[in-house]
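Of the protein chains in this complex, one is absent; all others appear in place.
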Amino acid sequence: MSVQKNPPRRREGLLFEKSAPGKRGCEVPAWDGPVADALDARWTRDEIEGFPELSEREVVRHFTRLSRLNYANDEGFYPLGSCTMKYNPKVNEKIARLDGFAEAHPLMPEGAVQGCLQVMADLERYLCEITGMDAFTLQPAAGAQGEFTGIKMVRAYHQAHGNPRQIVLIPDSAHGTNPASAHLCGYRVEEITSDERGCVHLGDLKERMREDVAVLMLTNPNTLGVFEREIGEICRVVHAGGGLVYLDGANLNAFVGVARPGDMGVDVMHTNLHKTFSTPHGGGGPGSGPVGVKEPLSRFLPVPRVVRHESHWKWSSDLPHSIGKVHGFYGNFGMHVRAAAYILANGAEGLREIAETAVLNANYLRKRLEGTYHLPYASASLHEVILSDRNLEKFGVRTLDVAKRLMDYGIHPPTIYFPLIVKGALMIEPTESEGIEDLDAFVDAMLRIAKEAEEDPEMLRKAPHTTPVGRLDEAAAARKPVLRWTPPVRPEVS
Amino acid sequence: MSVQKNPPRRREGLLFEKSAPGKRGCEVPAWDGPVADALDARWTRDEIEGFPELSEREVVRHFTRLSRLNYANDEGFYPLGSCTMKYNPKVNEKIARLDGFAEAHPLMPEGAVQGCLQVMADLERYLCEITGMDAFTLQPAAGAQGEFTGIKMVRAYHQAHGNPRQIVLIPDSAHGTNPASAHLCGYRVEEITSDERGCVHLGDLKERMREDVAVLMLTNPNTLGVFEREIGEICRVVHAGGGLVYLDGANLNAFVGVARPGDMGVDVMHTNLHKTFSTPHGGGGPGSGPVGVKEPLSRFLPVPRVVRHESHWKWSSDLPHSIGKVHGFYGNFGMHVRAAAYILANGAEGLREIAETAVLNANYLRKRLEGTYHLPYASASLHEVILSDRNLEKFGVRTLDVAKRLMDYGIHPPTIYFPLIVKGALMIEPTESEGIEDLDAFVDAMLRIAKEAEEDPEMLRKAPHTTPVGRLDEAAAARKPVLRWTPPVRPEVS
Amino acid sequence: MRYIPSGPAERKKLLLALGLEHAEQLFDSIPETYRLKQPLDLPPPHSEADLMAYFRGLSRNNLDPHDSAVFLGGGAYRHFIPAVVDHLISRAEFYSSYTPYQPEFSQGTLQSIFEFQTLICQLTGLDVANASLYDGASALAEGILLAHRVKRRRKVVVAGWVHPDYLRVARTLTETLGIEIVEVGAGGGGVVEPEAAARALSGDSAALVLQQPNFLGRVEDAEALCRAAHKAGALGLVVVNEAVSLGMLKAPGSAGADVALGEAQSFGIPLSYGGPYLGFMAVRSEFVRELPGRLVGQAKDSEGRIGYVLTLATREQHIRRERATSNICTNQGLCMLAATLFMATLGKQGMRELAQQNRSRAEYAKAVLSRTPGCRVPYSGPSFNEFVLRLPKDAAKVHRSLLDKQIVAGLPLSEYFPDRTQDLLICVTETNSRAQIDRFAQEMGRAL
Partner (left out) sequence: MRYIPSGPAERKKLLLALGLEHAEQLFDSIPETYRLKQPLDLPPPHSEADLMAYFRGLSRNNLDPHDSAVFLGGGAYRHFIPAVVDHLISRAEFYSSYTPYQPEFSQGTLQSIFEFQTLICQLTGLDVANASLYDGASALAEGILLAHRVKRRRKVVVAGWVHPDYLRVARTLTETLGIEIVEVGAGGGGVVEPEAAARALSGDSAALVLQQPNFLGRVEDAEALCRAAHKAGALGLVVVNEAVSLGMLKAPGSAGADVALGEAQSFGIPLSYGGPYLGFMAVRSEFVRELPGRLVGQAKDSEGRIGYVLTLATREQHIRRERATSNICTNQGLCMLAATLFMATLGKQGMRELAQQNRSRAEYAKAVLSRTPGCRVPYSGPSFNEFVLRLPKDAAKVHRSLLDKQIVAGLPLSEYFPDRTQDLLICVTETNSRAQIDRFAQEMGRAL
């Protein structure tokens, strides 16, 4: 019988496939002045070939449908490790959209944008207090750009002391942006191995800490969610060799309000406003990666700096040793407002409660899942816990299968296969934004999947079964990449 | 094997089930003044028993999840007949939320709300032009309240002529609000039968048109989507008997910009801004049901009226024969703004294009579905087409089954079992907001369902199969109604 | 037209499918004589940018709400609205759908209504609540009609200061059914004497109506009044038009009310120049089949899963037509959702604190304003967030002069009661800062 209880859903076509001539979704405003003479044809184009023509209704329906093919953090558990998928307060969206902010042109005279400058000055001050650093720049547009900015200042610092040095030390558990940023600053990267606790191998560090080492890029808690207890000693070793310590502050959520990197010997760090400070992840951005420094590095900060001048805020570029600019204007201001609002909403107590709850949640998950899933490092966890697929190997089930199957339970998978030092890693970061109900639902699903691995591994290997599309063949897609729509070739009319 | 490819989704609990003590989603603002002494206990209450305690995050997640259990007009075809589920322009939402409008208190001095008064005056003028009536009131909060207001004015009119009369004539195809509104105005309702074309049976009308008939409530095009061609003659008959003609303008979308009720002999009418004029249906409202009258009835309009006074707009209650007020303030202003914006966006051409496209779409569906589905009335269709389940009877499949099954195809069912004069009615109103792609998808689904009726009627009778819950037992729910959550009774602790 | 998905090409294709040549033929069933020979006389189509500019301009012809201090209540209240409310009611799944006739496709709306009904029951201390009515005024009319149906008596006694507009609407909506509304004036304290109300009640009284707090902001003795009603065999109807007071004042149900109804605009719904607002009604369970409007109940599917459906529809017009409990069809759905979100977000503690703070701010304002030479508060008994201030001179004039200072000094009572020329009805909510209140008192002093 051809009848199916679940008839196949229509695929949502591309914008271009829905287009038909003569339509538009928005008219230009009426203009009652003269129409300019056309420019000479050598400067101009014909119509934009292939560009879609759609009504407003169709645009709305298309993207509403597309949105419903996405999973949202507002909808359910989203434990993407290292990404801190916390709740994005709605009021922040409203604040960032206040006309006075949203319509402020970046080249406005300072007197016309005192509100914006105040927000930025406030945020710099809050970040200094929260991290224990002496000064912040808000220019970097994301964490990776923050890393670049920080390392570039390190370089300027060493240069000012006569020698930029050549090497950046990075633990093997670090995020890929660390080596990439170091490289972009003209440094050679050397890896530090992790010890059996998952932490920086102190012996290895000491060995590699030579005089051409510019900086150690440390992540703390590291990507295993483990606090580098020996950070004091680490900093001493590096400083003794004339090097500096950079902190990748992506994991600040683990201890915000509890401890401060600036008190631990860190010289320069970035923080991701789209992680600890709740600015929305937006399907991949925009983010913001402010960089904080200790006093000796502050003369290298990017310009312009927001400074107080009598009763007003002003921009100053009077910083001769500055590394220059890393952003076309002042960074992602829209994210600065949101982060400032988030800090004000929380206050000191609220921030501490964030760290406590994030760590509590992660440890609860660890407690309930370890055993069933293999726990590669037994060290105490802070805000995230890393498990692996070792216990499922005997059924031929891998981390990828577990991740895909979670979707059938209506849950977003954790980060997988990172950090690289854990084979088949499942990197689970619940954040403080999950309550018992959703934590337990995740645990239940994970435990059921472990059972399914035993009972029906084949089904797992074909998961997900309930998503708009099934498991996509990424390898094939990379082999013959189709990166844009092109008009279908019409069979010639005979 | 206990493993299921599609594991059951968790039910989203009620707010009350998610509550835990000590939480709140919003704090009150800081108050730096004195705290008032507590009122005497005889005036006050203890805590609100059972009221939920939730964080903001939980509220957002709960309602985001609930929203995803809904089907949206922005998502797909929603051919709910008689409801005109057209596209709701996004800019109208933005306009209605402009601070100046959204924060205007209704008791503000007139000088402080000239913007609001202008909007209302504009809209009244537009509606007069569009319908051909002489004056409009915007007070009624929805169509049914508009009906009441109109009939009440009819009563006042007759009363002013010495006798309120006793009877309201209403065709048997009319919407249930018509008789209910007439009744509320103290009238007795008499039904007019429909003829074989689905229109007012002229003979029956003539017979019933006695001197105690106050008004005929006519829907045109009627609920079959058929234009009452003889409206001229109908009005003559009623007027000859000293009666008035009320037009239920719910179906104005069928001929807006093409013809005007005011030119056909209608004395009073309502229009639903949430239908023809695109204000959002909001899951059941709010709506708005302005009422238009011809000059002889205008002295009975509700007060206050917005009037011009020198260079300003003012409220005037100087209308001694007014029926009084039907709304606490001036009606659903938020809907007035949206409707005015919609009319301005369209202009005369746009409005006409609406009617043309709505009728075109309905006739296209009719053309493709008649035959497979039974067409009870062969008269020309305007904006909607009524089919029935007659052809499926032999398979034991009813209209309800077709409606439920449509959901499995991702399409909202049409209005069903209305109008009452068609057995097993499927009342399909595509509106102008559907393009060929969605019209065809609906046709395809309907044709497949007709085939499924033949091949697997049992499956149809159990549809839907893919929705968050299956077919709900409404009869059982009405028998023992559970209309609110109550705390679970805890087993006594022994 | 940008809102219509079919362009010229698609239009042609559809016409072709119908064998038509031009669109005019679609209207062949409308007699030629009625068809417009020329386009409507309306402004030209506006681009979105021009539309936005036009309406922004109009909105700026209103008083700037963020550059003024507004002390207006009188049936519409300015309260803070948490951002989650607008965020969620703006989801297309809520705002672009309609009455949940098809429950399997509408569980989001249905469950929200079920939650709303429960919240209203909890707040009012009654058993059943409906899914909304148009506004507080029409809710009062519906309440009176309900009492009329239940009691089959034709008189309704209105005790003391009920919102005058509510009464006007109630009269318009009920008078043709022969219902007579009798008002019992308030005593000197700004509240009605229960004895006076008792005297007005008789064997043909269907209900006694009181407003809590009343139109002058005073707390009525609802318990005594309801007792009097019951004694006369009438229902006790309590009208609430400042719903925030429910966080603090005795629940109508606990005070003996049979019906609580009113306006819930205060719960997350913008002032929006008077609408859309949110009428509500809750009753004792014995009257459930007499309730007007939609009701949602719990149901199950064949697998035993819980869901929600519209229920007891036989009360409604689409089934019972002229014998329905009301003619209402489209109600205030999205406002209901906003109120549900508001209540859920504030929660048990928030609702209480909000009420308390409204009162604290109002008491503070009462204190500082009554210290202004010549001003006094004529009714000294308990009030919530509104009170009457009596000036030594014409209140409307003072009101106008304060407007130039960007202060809306409440409502001159003369607008409703021409003889009350010296009274201002002043409302203070959590949106009025101490600085605003102090400035108000200062400028009042100058204006006198």
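Order as written gives the chain letters A, B and C; numbering starts at 1 within each chain.
Note that in this section a contact is a pair of C-beta atoms (placed from the backbone, for glycine too) under 8 Å apart; a residue touches a chain by one contact, two chains touch by 3 or more.
Fair warning: this is a prediction, and the values are worked out from it, not measured in the lab.
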Omitted-chain contact residue, chosen from A:24, A:239 or A:448
A:24
Selected from A:97, A:161, A:236 or A:308 as touching the chain missing from the view
A:97
Determine which one of A:59, A:169, A:387 or A:426 touches the chain that has been left out.
A:59
I need the residue numbers on chain B that touch the omitted chain, in ascending order.
20-30, 53-58, 60, 64, 89-91, 93-94
Interface with the undisplayed chain - residues on chain C:
48-49, 52, 56, 60, 66, 80, 82-83, 87, 90-92, 430-431
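One rule holds in what follows: only the chains that are shown with their structure count from here on.
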Most distant chain from chain B by Cα centroid:
A
Roughly how far is chain A from chain B, going centre to centre by Cα mean, in whole Å?
46
Intercentroid distance (Cα basis), chain C paired with chain B, Å:
20
Residues in chain A with touches to at least two other chains are numbered 55-58, 60, 64, 89-90
Contacts with two or more other chains occur in chain C at residues 1-6, 10, 45-46, 48, 82, 84, 86-87, 92
